[in-house]
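Not every chain of the complex is shown here; the ones you see sit where they belong.
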Amino acid sequence: MSNTFGTLFRVATFGESHCKGVGAIVDGCPPRLELAEADIQPQLDRRRPGQSDMTTPRSETDSVTILSGTENGLTLGTPIGLFVPNKDQRPGDYSKMSTTPRPSHADYTYQMKYGIRASSGGGRSSARETIGRVAAGAIAEKYLRVTHQTEIVAWVSSVGDVDSVQPDLITVSRANVDTNMIRCPDPKASKHMMQLVAEVKDAHDSIGGVVTCVCRNVPAGLGEPVFSKLEAKLGQAMLSLPATKGFEIGSGFAGTRMRGSRHNDPFIKKSRGLGTKTNFSGGIQGGISNGEPVYFKVAFKPPATISQSQQTADFEGNSAILEAGGRHDPCVVPRAVPIVEAMAALVLADSVLCQNAIRRE
Amino acid sequence: MSNTFGTLFRVATFGESHCKGVGAIVDGCPPRLELAEADIQPQLDRRRPGQSDMTTPRSETDSVTILSGTENGLTLGTPIGLFVPNKDQRPGDYSKMSTTPRPSHADYTYQMKYGIRASSGGGRSSARETIGRVAAGAIAEKYLRVTHQTEIVAWVSSVGDVDSVQPDLITVSRANVDTNMIRCPDPKASKHMMQLVAEVKDAHDSIGGVVTCVCRNVPAGLGEPVFSKLEAKLGQAMLSLPATKGFEIGSGFAGTRMRGSRHNDPFIKKSRGLGTKTNFSGGIQGGISNGEPVYFKVAFKPPATISQSQQTADFEGNSAILEAGGRHDPCVVPRAVPIVEAMAALVLADSVLCQNAIRRE
Amino acid sequence: MSNTFGTLFRVATFGESHCKGVGAIVDGCPPRLELAEADIQPQLDRRRPGQSDMTTPRSETDSVTILSGTENGLTLGTPIGLFVPNKDQRPGDYSKMSTTPRPSHADYTYQMKYGIRASSGGGRSSARETIGRVAAGAIAEKYLRVTHQTEIVAWVSSVGDVDSVQPDLITVSRANVDTNMIRCPDPKASKHMMQLVAEVKDAHDSIGGVVTCVCRNVPAGLGEPVFSKLEAKLGQAMLSLPATKGFEIGSGFAGTRMRGSRHNDPFIKKSRGLGTKTNFSGGIQGGISNGEPVYFKVAFKPPATISQSQQTADFEGNSAILEAGGRHDPCVVPRAVPIVEAMAALVLADSVLCQNAIRRE
């Protein structure tokens, strides 16, 4: 289902860039969970553009309202409606609508799929679509925290060619991540990243990057072999985000270069029970969580919208020069951090409910 | 749903390593497609172990029977039952069942999830599970070929540290791929790969690798934003395969290091209509196919089962040495090639049906 | 999925009686359909309470807003958000919340399922929940009308013991139905029905009834054997409505008393192609529409909320007298008419899309 995600903890989202607003229905959230807008707003604030020079200067406040599903601060087990109004609700002017699809954007493919496309702002392919995900993910995260003390922390691990030192997966926190606007907990790398973004911006260009995410206190037993293995659902979740080009769980592509004798994670006794000494598996074996931290990486390409002119072709195939106006994110990864966390939470909460289902009383 | 994949072109699989057999139900295959066992068997033969020194020497013939859903060589639109008997149907002896979970295998996680696990051979986490996928995928591929002349070709692009030269995505064929047992169309690299596998095998070790896949003649318009974007479903499909650690579409992680001005794919006129000059997008923009070749990479870790002894712990947490007997694949990527092709076909066929649904007469 | 309905033309609803509002997301509506609030509002107006003495005198205007998914009056293929604010948004006072579950209402079962329930107004089990269905159904109906000239007409065929003469299934229209407040196109029966409802109301009691529905210009070939046969999905749709106790397709229970030689519908040539002489099948054979009118009946019980005192027990099992205040519908069937039409439209639109999927170009 295209705009619905999850089997039991399900989110359906709606809204594009210039309609009345964006939002979501969270269906299947267990009852009696304490929930208020204040549980959701902080991640929306972290997602919001205009937080810094790193991101687009458009001003959007993105205040969420819970429309249904709670009473007196508790979830009822009924669907939770969520809404964030759009500030700019004017649809574009068709007569001024570009006859030239923007390269590597969704103009051409939406037109081919639907025979129509939103006249401005990217429509449903706009990053604004992710607001519903972030709001729903905040609810999933609350559920995981209350029931399993699960912690989900994502950060920018590289921007362009600037790599960073991996933080301690056990201790890295959102506070560490938010110490700088690029959201990289490595202070040295973060400076280089910010310099690179400034440079790219001045060049009217854009740059990609990688977000890494760790999920701690994920109970063993999550994930549904064979088609809904935990890494498969995490992969789908992350690759459904705008601008993503890759996903790695645990050792990832680097793991393909290793020998089994080195890559295998030996079991050792830990305080909570059986654990592993190394964690090349990324906390998942046979598609099921093993109790170790689940960690993964998501690749984001450079944003397609750049403010320099581009040689391309119009819908008819005629050669054309595209001059993009407006001001846009030169790099999406800082704002992608809470979105990645949201999608991880949605996958894990759904997996918890699925695993609950087969437990014998 | 754990053992079902697809919205309209759906496959449900069953079977583990030592039960009566493995198989699948393909539900939603359009009617009046010419179909016989001969359309399915070739890919099962490519998947089969024992084809060479590269793979495990166990002999399994894996002959498929179509149980239902066709008559006089045509599909009826009803579910297609598929069955492949297991040669060795004896369940293991519980009394001899290991008290030590194999490192980086699924013994521990299956036990944690289900409170029980198959006594031998890996059960459902065994590679034998993929037979149902390959059989179903062959039907999906036939449908795509007949309706859209779609071609799907996968190959081994690296083994361990041995990389290969990328073949021409427009012309590379299964015949090219099958010129050597490692299934790499680069003759020079293939030799080094085979040497490496032999070396690793002699060392009682294992090694990982990468499979690259290209899908040509994929019509523009496939993929369902936002949660079932084409790359998201391909990602889920590939990461649901045993031993996978990563997925890249188009430019992948390398794309994160590029600037937008370089990464953007300019539109140009092509004979079939509008195309792109470069293809860093991997044939997908905004989650929807654009008519260019769809290509992606899948990372496979080194197999967990190695024949050297490993220091680990038993289920109780006591230190233990695991001595794995038997003979196993030192490297899974050659056999993964048809499995990757099958999953790609399942995703594309399902996407075609979903797109058919909204076309206006 | 509990609050989502449909495979391709999908609706997810949210909202209960005293939250901010109620609404729906319609996901999968084909693009380029002309759509505005004016296409939706009329059926909401027919559903609205306070239209007459027949229904509850609460005043709710129920104005719908399209939040997303359209631009310049055309659907975009993206999810259509729909919202209707609640007038009375105050949650109940827990301290005054009844310790006595209302007989045959959902108080007890919601408490048992969720361990919590809305403090007032019935929450999600309230008839207000059906607003989202009616709004979504109006969109489905528009799609069916534009693509297949499908017409859906429901009416009240009985109230209590008052039965009516069945109208001509080929010509009965909503105009005929709306000639009286009870929505029965038989003028004589409608008067008796209204008398009965007035009588029951004066007695502080309630009464049940039956809604019959016909769908004309349903193309042959709709319905997905075996678990999603057309009558099975219609049955689920209707039995998911509040207060329903039964569903009949075609000849229904009366058909069980007939012999096959009489019940079989002989084929005859019709202008549109092959048709049937009689239509005991109700337009569906083998779970698939045959091109004849699809017609069915839905049984609605007497509303559980009555304003006379009832001898019952409280949650602790102590004997209790329940005195229900407020003013409520003595009979739900007149307002059920547009709701039944909406659910029929949702089932048919989804079936059309599913059938589109397997058509060969």
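Residue numbering begins at 1 within each chain, and the chains themselves are lettered A, B and C in the order written.
Keep in mind that, in the parts below, a residue touches a chain if its C-beta (ideal position, glycine included) is under 8 Å from a C-beta of that chain, and two chains touch if they have at least 3 such contacts.
Note that the structure is predicted; figures quoted are calculated from it, not measured.
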Identical protein chains across the whole complex (3 displayed): 4
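In this section, only the chains that are shown with their structure count from here on.
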Per CA centroids, the chain at the heart of the structure shown is A
Have a look at where chain A meets chain C and say same if over half of the interface residue numbers show up on both copies, different if under half do. same
Superimpose the Cα trace of chain B on the Cα trace of chain C, which carries the same sequence, then give the rotation angle to the nearest 5°. 180
What is the distance, in whole Å, between the centres of chain A and chain B, each centre taken as the mean of its C-alpha atoms? 26
Cα centroid separation between chain A and chain C, in whole Å? 38
Residues touching two or more other chains, restricted to chain C: which are they? 28, 31-32, 77-78
Residues of chain A touching chain B in the complex: 1-5, 7, 13, 100-101, 103-106, 108-110, 112-115, 124-125, 129, 158, 160-161, 200, 203, 205-210, 220-229, 231-240, 242, 244-253, 255-261, 263-269, 273-274, 276, 280-282, 284-291, 297, 299-306, 308, 310-315, 317-318, 354-355, 358, 360
Can you check the complex and tell me which residues of chain A touch chain C? 1-4, 10, 12-16, 18-23, 25, 27-28, 31-32, 65-72, 74, 76-81, 83, 91-92, 94, 110, 113-119, 123-124
Mind listing the chain B positions that touch chain C in their complex? 7-8, 28, 30-32, 77-78, 147, 225, 353-354, 356-361
